[in-house]
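Just one protein chain is left out here, and the rest sit where they should.
Chain naming follows the written order as A and B, and within any one chain the residues start at number 1.
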Amino acid sequence: MSHDHSLNPETMPHNPEKATLEGKNKFLGLWFFLGGETVLFASLFGTYLALKNSTAGGPSSEELFGLELVFIMTMLLLTSSLTSVYAMYHMKNNDFKKMQLWLGITGLLGLAFLSLEIYEFYHYIHEYGFTFRSSAFGSAFYTLVGFHGGHVLFGLCWLTAIMVRNAKRGLNLYNAPKFNTFSLYWHFIDVVWVFIFTVVYLMGKVG
Amino acid sequence: MSIATQNKGFAAVLWDYLTTVDHKKIGKLYLYAGGLFFLLGGLEAMIIRIQLIEPENDFITAGLYNEMITMHGTTMIFLAAMPLLLGLMNAIMPLQIGARDVAFPFLNSLGFWMFLFGGIMLNVSWFTGGAPDAGWTAYSPLSTTSPGHGVDYYIMGLQLSGAGTLMGGINFLVTIVNMRAPGMTYMRMPLFTWTTFVISVLILFAFPALTVGLFLLMFDRMFGAAFFDVALGGNSIIWQHIFWIFGHPEVYILVLPAFGIFSDIFSTFSKKRLFGYTAMVFATVLIAFLGFMVWAHHMFTVGMGPVANSIFAIATMAIAVPTGIKIFNWLLTLWGGQITINSAMLWALGFIPTFTLGGMTGVMVAASVADYQYHDTYFVVAHFHYVIVGGVVFGILAGCHYWWPKIFGRILHEGMGKLTFWTFFIGFHLTFFIQHFLGLMGMPRRYWVFLEDQGLDTGNFISTIGAFFMAFGVIVFLINAIYTAIKGEKAPADPWGGRTLEWAIASPPPYYNFKQLPLVRGLDPLWIEKVEGKGKMTPAEPLGDVHMPNGSFIPFVMSLGFFIASFGFIYHATHDVAYLFLFGGMAIGLGSMLVRSLKDDHGYHITKEELEREAD
């Protein structure tokens, strides 16, 4: 029983990401991991909510935030989640090229999001002197949003690595779970951003 | 195992362990490392007790004393109790569910090395200008303003080992969900496996809170953030909430596996099925669930107001109900049984009265107004030592005596085992019972000295004497372990008349565990086969090739990278060369991750022919 044979069957099963035990384990393991990540972000949200009015004389959230930019960012990330769904759809149909294409679009959208976020931070620091160290609110804001940004960055590196690595050899039962777990992770990041958009930006601007 | 391995030189064995992904070897590594840290924590405890042997003693300075108590608590919880339990789980749990391996062997090994480097990190601080000194709870602003780098080591050390634990938790969860043998339904799993499962969920949901707390502390101390800086609008109480949202489930992470161990032992040595198995599983899950709702009972005196105090008081008391169910189920397991008392069973039997006392005082401290007196006194010190020593340490020692033959292939010496139990048991009660009264008589905890003429002399003296008994017991156990390794009696596959699957294979088990996966026909599968069948497990599959994972050196290198980077974080503000460590370490760590991701690792197969040869 050679690995090449077992991992590259003549006809790919319908759910290649869950066809092997390793694949099933990866799938479930990532779900559990995301459960832990939920607590991580919940703790950060809790901290942020406790400190969001502790501006220590610095600018408040109403003065800082502009919803236009954040709305564009939200759209970018939501769209990238959708494109990663397309990618997974093509993976299940064993269409490697289309999967790569849609994953590429996902990555570019993520990159655009990240660039806007960096611009946003730059703007706050240079226009308002609002930094990580200026108040408890500043620390909490940059930590929460920055943790999310860090997750996006990690996701982009991950995506690049698996796309480049598998560019030449196509889809098989060994790497299908890897693409699938990435996609799950990317959805999670998206969901977290929806909460950030609501709790940090909308509530910060209105509430 | 095959003969080839026995002729290996030292270097080969070392390399084998550095690269192993075998859950049984990782289990042993956890036991060795956890044991070492347990001795270190014990030494710190002895120094604390010697300092408190008489009023206004000056055996050690105030600063050093604070480092001792901080390191004693941190070491015992994170570096001794956790890894020792993780060691037993690694070594035994996959066998109990009839699995050949864990779900993520690589992650499992990474978890161990992260924990070990985290533990080393913490203890390096002794040699670099002082250990952490803000207590194991590291309350801000004491921890954020503590001078020197001690607390920085606490942050980085716990961050590393915490990440390792989280990986271990996820690994166990997926293993139990996906890799049970045919017929091993959830409600046929041994209690030790059940508790492993439940505490893995707790690890998953509790440790990220610690991760966040440590990050906040790290940002405040190393990068000038203001989370806990009142002058910039910070709030010191946030730390307490985050710490205990992690910290209270952590108590159950420690004690539930011990419950699992005792359940297996009571059942085996009473020759009876565990009484009320379903209720036991239900109680375990309920305790875990409630464990997340009660964190603020550590904070009754913080000033949360009467509403919060009342709610958390009642929620805490509620935990006594499932815990009580467990105690009575154990008693009823003994009732009507055929009780064998050996050293493993002695620890389990010693646990019942000890832990009941700890549970009693648990209800007492849950009554918020009474807690206004107990809180932060020796009463609380006594309470949690009754729970953590009486529950967890007794559990670990019981588990060691019970599973030693399975893990190491030799049976611990019975006489020395009993001597260890009796000296440790008596010493324990001598040390801690009196501390309930010391607390009520006005002795707060974490006191470097107590003053003369406050009526606290006798109690403290007795307590210190008791500590020496405990130390003696531990030394005897150590001698026992060494003696057993050299001259101990070789263990058969099933030395105790076991009931669960781990006793169906050789001691120690072959590296592939089960040649053929067993068919499980009910709770206590081996017992069922002994009573109703052929006396051994029926295979659930024909003999075939067995897929095994490759060993890997990457987990060690990755952990080493993050270990190096931690020094960079600690010293970056004061030493430029630290950036070299920071970026170099991160490059090694993340680079290893990339290598792991890019390099295909399909594992290898043991062929059917090889397996057939092994049998002879």
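As a working rule, a residue touches a chain if its C-beta (ideal position, glycine included) is under 8 Å from a C-beta of that chain, and two chains touch if they have at least 3 such contacts.
Keep in mind that, in the parts below, contacts and distances are computed from a predicted model.
Missing from the rendering is one chain, named in UniProt as "Cytochrome c oxidase subunit 2" (options: "Alpha-ketoacid dehydrogenase subunit beta", "Cytochrome c oxidase subunit 2", "Alkaline shock response membrane anchor protein AmaP" or "Phosphoribosylformylglycinamidine synthase subunit PurL"). One chain is not depicted; across the entire complex it touches B.
Among B:Leu18, B:Val177, B:Met364 or B:Ala493, only B:Met364 touches the chain left out of the display. Of the candidate positions B:Asn90, B:Thr193 or B:Asn309, contact with the unshown chain belongs to B:Asn309.
The missing chain, though absent from the display, is touched by one residue of B:Ala12, B:Val531, B:Ala573 or B:Leu598; that residue is B:Val531. Among B:Met441, B:Ile465 or B:Leu519, only B:Met441 touches the chain that is left out of the view.
The chain that is not drawn here is touched, among residues B:Arg49, B:His149 or B:His375, by B:His375.
Panel shows chain B; residues 61-63, 66, 134-135, 139, 141-142, 145, 230, 235-237, 270-273, 275-279, 301-303, 305-306, 309-310, 313-314, 317-318, 320-321, 324-325, 327-329, 331-332, 334-341, 349, 352-353, 356-357, 360-361, 363-364, 367-373, 375-377, 437, 440-442, 444-451, 453-455, 458-459, 531 of it touch the chain omitted from the view.
Simple rule for what comes next: only the chains that are shown with their structure count from here on.
Centre-to-centre separation of chain A and chain B, using mean CA positions: 33 Å. For chain A in complex with chain B, the residues that touch the partner chain are 1, 3, 7, 21, 24-25, 28-29, 32-33, 35-40, 43-44, 46-47, 50-51, 53-56, 132-140, 143, 158, 161-162, 165, 174, 178.
Contact residues on chain B toward chain A in their complex (touch as defined above): 103-104, 107, 166, 170-171, 173-174, 177-179, 204-209, 211-213, 215-216, 219-220, 223-227, 229, 231-235, 238, 241-242, 245, 545, 594, 597-598, 600, 602, 605.
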